[in-house]
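Below is one structure, written out as structure tokens; the observations come after it.
The full complex has more chains than appear here; those shown keep their coordinates.
Labels run A, B and C following the written order; every chain starts at residue 1.
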Amino acid sequence: MLIIIKKEINENELQPLLNEVKTHDLKYAYLNGEEYDILRLEGNLTKVDEKKISAFDFVLQVIKISPSYQKVSNKDEQSFINVNGIKIGRNESIVVMAGPCSIENYDQLKRIGTQVKHFGAAFLRAGAYKPRTSPYSFQGLKSEGISILKRVKEELKMPVVSEITSILAIDEFKDVDIIQIGARNMQNYKLLKAVAKLNKPILLKRGFASTVEEWLMSAEYIIKEGNNQVILCERGVRSFEPLTRFSLDFSVIPLIKKLSNLPIIVDPSHASGHFELVESLSLAVIAAGADGLIIEVHDKPFEALSDGIQSIKPDRFASLMEKAKKVAHAIGRDMF
Amino acid sequence: MLIIIKKEINENELQPLLNEVKTHDLKYAYLNGEEYDILRLEGNLTKVDEKKISAFDFVLQVIKISPSYQKVSNKDEQSFINVNGIKIGRNESIVVMAGPCSIENYDQLKRIGTQVKHFGAAFLRAGAYKPRTSPYSFQGLKSEGISILKRVKEELKMPVVSEITSILAIDEFKDVDIIQIGARNMQNYKLLKAVAKLNKPILLKRGFASTVEEWLMSAEYIIKEGNNQVILCERGVRSFEPLTRFSLDFSVIPLIKKLSNLPIIVDPSHASGHFELVESLSLAVIAAGADGLIIEVHDKPFEALSDGIQSIKPDRFASLMEKAKKVAHAIGRDMF
Amino acid sequence: MLIIIKKEINENELQPLLNEVKTHDLKYAYLNGEEYDILRLEGNLTKVDEKKISAFDFVLQVIKISPSYQKVSNKDEQSFINVNGIKIGRNESIVVMAGPCSIENYDQLKRIGTQVKHFGAAFLRAGAYKPRTSPYSFQGLKSEGISILKRVKEELKMPVVSEITSILAIDEFKDVDIIQIGARNMQNYKLLKAVAKLNKPILLKRGFASTVEEWLMSAEYIIKEGNNQVILCERGVRSFEPLTRFSLDFSVIPLIKKLSNLPIIVDPSHASGHFELVESLSLAVIAAGADGLIIEVHDKPFEALSDGIQSIKPDRFASLMEKAKKVAHAIGRDMF
């Protein structure tokens, strides 16, 4: 951390800042310049609050050099997550998680699950708890949905992914193979900490206006609890463009690889908001180097209880999987 | 709602859409055109899912005419919230809520509270539960903080505002006069519903990338539970500008007045991220017609355990209050 | 176009609106409803000004159904641009345009041009006129640069792409094979019209905060002048993320294909702002279905007079081209 300090400051004025530094047991050096001085801090800076230091009148600027997400950026950590024998990560096969937005009933989930499995999905995704913008919209089957999900999981022998929206439901998620934290809950730190303790893989979606740093800090919350099984999931950020719902931020795919070992997957369904864009974006995601995809599939989109417009039908999914495999091979990777 | 439909569609194909419409007991008219047809739906449309209708191949566009936040937009509702005799709303005196970002200890809160009360703040604001981007930052005194807050509230005879971040803490908030839902929790619907049931005034901050419609839908969640004491609070939206933390969206002040009777207040401290900008923005907020301000004040910003840089000192607060009063009078309103 | 009109409006009040409609010789129908009426306009709506119609007190909303970029959306038009025998478009081979950001001198351009040609670039791109944020930065070699570009073009027998920034330089661009309109000039309509008249292919970059509609309207300006040789180029839009310069909006690749026959290419260099991200984004661009790439290549990036950080070196370019070919084949396309 570099603290840029006005010239002509005397030692007395500096004292409270130096005291602050000393409480954190840091190495520091004071570097005089002609236009400004620099106080350089090295060591464990996670406890140092930039906003506090900026509050001193004589501080012109505070510059962080190392990221605050220490555990997330630890490249010595293993680079894959093992879910019931399926590895997700940098040097592993690309995985696809597919299924309906919402669990509507046993038949629907079994039918769609059977198809996505048949066409190559590694995981069945389906929501029981649905955070919806309108209180009048279908909010998910809740506990009953989780029961259906478990039944279909066992019948299809297919691991499942589902979103949790509240601490109160934690016990129900013990048999869910990957627990999803949705974009709206990315900074619901109570939920992050509680879910972390289940010690299961967590799929952490990026908030739709969260910076990469904020996202990785949320991952840090989970890892700090002792659970390093975090799968990052980009799902699009808000933009000014009215023709798409969200803008998928592809740069994060190579960026995350540079900053961390954590696997990164992408959700093209929510981002585009339209089934016609899903295939094109999915192939791009694979070419960009992501470790997986999470895709909404529904066989009767106009009967779907949520997100019909962005779901693709099973035959389109089959065709997408065929093409995805070819693109994966083109960049030297396999599909699960 | 208008559904734009491709020409040359036959009745059979339309049937599933018409069936969908019939289940919701709506008035409808089918209007033939030369380039496209229109299906117009009137009645209670809150249950109609645009994304489901958009999934039909022959649907070109779905256009909502009336907003989905029915209760929020009800202009027959009373236009103020009564908190212990202090009225907040359109035709009432402008209220200021002030205090430190975090409760640090009894002395600090008492000291700052005494000062902001002296200079005219109607409410003491102070956080016990702090959602922080970094797991290494100070997270608030939690229950202990709430106890301190209650003690200071009684000693100063000053109503208090504090943020809740989890359902699990609900019981502790029974003596908090206005319960704040922070920007990160604006779409934490479980929390909204649970807090609504306390039947106390709720200060609902706008998410930093939430549309006005999403914000009002979150207010609708609360009112739908039978609690119409919602105070909307704009706190800045994310922008591309690196010199400010957030961009205060002033347009929402007159917009909210057009769309709803709910009071609208503004938080210039979080938006600007810098104490030097707070006064200028605060005066503008009042001139724009907002019903109140929520401002961070700290007497020792460089000792603050959070958000030091954006807190103003009590003497600046005093001066701001003087000017605010003059601006309020200029537009024909009083300050509490 | 649909004009939503308040109920209980009488015919007299409507008259000025109906007169306005009549001046444009449109078909119209007035559709009564219970909550609002609709005035539907069909025909050539390009002359109808939404903002004028919205100014009537009784107009609640104006909704455009068909886009205003009539010529751009004409799908009967040919779907490729022919540049000296190289076809750019939907069903053609993918083209790569590569070269240095700025022309620095003859040797530099010849050297880099020779290499990018060797590794498969179809076009040499290089700037003579450089719009720079700072007046103190290198602004390009201007006329001298264009002369060098022509010389290298002839020696390498390689068509060239270069940016024009002012009407005054138009005569110098007669031998430039594709004339680039930069993002900052996307809405410099005088320039668009003047360049259109040269009747040469135009590479039209999207403004960094322009909507797809605004972008296509700028293309419409060019086509309206009788020149339909427009190549659209996405180069990233502004976002709140500080770790990347711009966010490439991949959704526009399939979107543009839906809305128009015009070729769409992508510039991953400006978008990412960092050479390490260029390869990953380039492969994604191809997989998403774009018709080409424009990439900055420099053999001595730290000697470059502009944009060093985002240029890749020739050996990285060679490796990128190898991989790009494989991805192109995977989706059933060839590289030029």
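General observations
What we mean here is this: contacts are C-beta pairs under 8 Å (C-beta built on N, C-alpha and C of every residue); 3 or more make two chains touch, one makes a residue touch a chain.
Source: prediction; values computed, not measured.
Oligomeric state of the entire complex in this file, given as copies of the one sequence with 3 shown: 4.
One rule holds for everything that comes next: only the chains that are shown with their structure count from here on.
Interface residue usage between chain B and chain C, two copies of one sequence, is largely shared: over half of the residue numbers at the contact are used by both copies.
Chain A has its Cα centroid nearest to the centroid of all protein Cα atoms in the structure. Averaged C-alpha coordinates put the centre of chain A at 26 Å from the centre of chain B. Centroids built from CA atoms put chain C at 32 Å from chain A.
Chain B and chain C have Cα centroids separated by 39 Å. In chain B, the residues that touch at least two other chains are 238.
Taken together, the chain A residues at the contact with chain B in this complex read 16-17, 20, 46-47, 49, 51-56, 68, 131-139, 165-168, 184-185, 187-190, 207-209, 213-214, 217, 220-221, 224, 238, 275, 301-311. Per the touch definition, chain C reaches chain A in the complex via residues 209, 211-213, 237, 239-244, 247-251, 253-255, 258, 271-272, 276-277, 279-281, 283-289, 323, 326-327, 329-331.
Put simply, chain C touches chain B in their complex at residues 2, 4, 27, 29, 31, 33-36, 38, 40, 42, 60-61, 63, 65-66, 238-240, 242.
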